[in-house]
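In this view, the complex is presented without one of its protein chains, the others remaining in place.
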Amino acid sequence: MGALLEYLDQEPWRFLISFGAILFLSLNLAAILTLAERKVAGYIQLRHGPNRVGPRGLLQPAADMVKLFTKENLSPSGSDRWVFLAAPIAMFLPAPLIWLVVPFAPGVVVADLNIALLFFISITSIGALGVIMAGYGSRSNFSLLGALRGAGQLISYEVPLILSLLGVAILAGSLSLVDVVNAQDGGFWNWYFLPQFPMLIAFFVAGIAEVKRIPFDLPEGESEIVGGFMVEYSGMTWAMIQASEFGLMGLMSAVSATLFFGGWQPPLEFLDLGTFNWIWLGLKTALLMFTFLWIRWTLPRLRMDQLMDFGWKVLVPLTIFWLFVTAGAVLAFPSIFG
Amino acid sequence: MKGMVITLKHLFEKKITRQYPEYKRPLPERSRGLLTVDMDRCISCLQCMRVCPDHCISIEMEKRDVDGSGKARPYSVGFMIDDSRCLYCGMCVEVCPVNCIYHTEEYEVQAYDRLELARQFGERPVDPTVDPKPAIKKKKKVAKKAPETVDQRAETVQRAVTERD
Partner (left out) sequence: MLRDERRPESAALSGRETGRLANPDVRDEFGLETIDMNMGPQHPSMHGLLRLILELDGETIVRCDPIMGYLHRSKEKISENRTYPAVVPITDRIDYLGNMHMEHGYCLAVEDLLDVEVPPRADAIRVLMCELMRLASHTPSIGFLLLELGAFTPILYGFRERERIQDIFEAVTGARMMFHYIRIGGVKADLPEDMPERIWERVESMEANIQRDFVDLIEGNEIFVARTRGVGKMTQEKAIEMGLTGPPLRCTGVDFDVRRDYPYGWYPNVEFDVVTDTEGDAEASYRVRLGEIKQSVRIIKQVLEKLPEGEVMADVSRRVRPPEGEGFGRVESPRGEYAVHVVSDGSDIPYRVHYRTPCTVNMQLLQEIIPGHYLPDVMPIMGIVDPVSGSWDK
């Protein structure tokens, strides 16, 4: 038994098994999030969420999966078949890929890249490409509008997303997520959300925009262009797009937790759990996901020009300014921030 | 920001949904549910059939001696209420002189075929696909004369004036 585990710990097997586990994690997270969203929505709106299937509605994702598997995959006539079908896959890809570089516990990370932040930024851009493919591939005016809005929104909000990461990179001194988490040890006063609070806000808001949640869900504007870029999808293809949205949401929460809230670091020294520190990561991710949902069910959505104004005229100057402040602080007080 | 705090507080409040099949709330006394007929009291006056706006009550009347007194009385041999047409307006209940048709508190009506929703209360089933003719006798005028509108009045006046001149 021990020899088998040692054999599997070698390179190709370790990666393949871990990737399979990550894929499993990502898809399940998306499924659980569908239930969580509906339950939280219900509780905020003074009603029970789904509570018929299974105890307290816990088997609802299973029922949803069964339904979606058995639905017909329609596509509009005249739509570009390859682009239409490739789009959901392109949208889903970033989620499991970035989970590969997130550290779960000290020493437990699937791929310890030393340019993990760069990897994160580049892979999230594939999601934007997926949206445009979806909108273009379905030959429909609504989808086209959704895709154009999506293109504008996603590409513009990548700028504050990137800029807000740079402060963390300066403070940690490296682009690797493992180093970022290790630099936040000691207690919750060492976590980066304190010195980098505006960057946290900018990252979180840009994260909401990247995931296309309310208040930034114009590409998918449910009230105006019912479904936007995904209006022509049904059945399993639609399930894939939903999985991508929720999966990316979970991912953004996890990355925010890693960058700004210490990843798997416990808030106080003595609560350290060794390899079970992924529980701390899980708790922080869950709280951030709850914040995503809470914001979704409270606020209305922004209009396109207001959205772009907010991104370019508010978030970008804020992040650039704080970047200067951070760099200045590191140069001036190398003992504290070095 | 204040809005977010409000929704967060709502998160922890008691839910206001009533879980329907387990809990059925007590209906007030005036609730207008399904109609039902007490056939023992019906005197077959056909008032409910006449007053129903949607013609959903169909009655077949015969003169029959039911209580052994030797006199033939009107008797509803077929009484049908068509739930697929009923408006629950309550006009038949108000107009019945012996209070034999009344609302119950039922409201759960389902059927796979619309014709199954026609409930029969009498002996002989009445065909629900036949629309009972309204018992109101519309006075058949040759041409329905509308009252004079302002323009028509002006025209008649004008004509009268020119004729006089």
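As written, the chains take the letters A and B, and residue 1 is the first residue of each chain.
Note that contacts are C-beta pairs under 8 Å (C-beta built on N, C-alpha and C of every residue); 3 or more make two chains touch, one makes a residue touch a chain.
Predicted model only: the values in this text are computed from it and were never measured.
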Identify the residue among A:218, A:249 or A:281 that touches the chain left out of the display.
A:218
Of A:119, A:142 or A:261, the one touching the omitted chain in the full complex:
A:142
Which positions on chain B touch the chain that was left off?
1-3, 6-7, 16, 27-28, 30-32, 51, 53, 87-91, 95, 103, 136, 138-139, 144-147
What is the set of chain A residues that contact the non-displayed chain in the whole complex?
41, 44-47, 141-142, 144-145, 149, 214-215, 217-218, 221-226, 297-306
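Please note the rule applied: only the chains that are shown with their structure count from here on.
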Using CA atom averages as chain centres, what separation in Å is found between chain A and chain B?
58
In their shared complex, chain A is touched by residues of chain B numbered 3-4, 7-8, 10-17, 19
Within their complex, chain A touches chain B through residues 40, 42-48, 294-295, 297-299
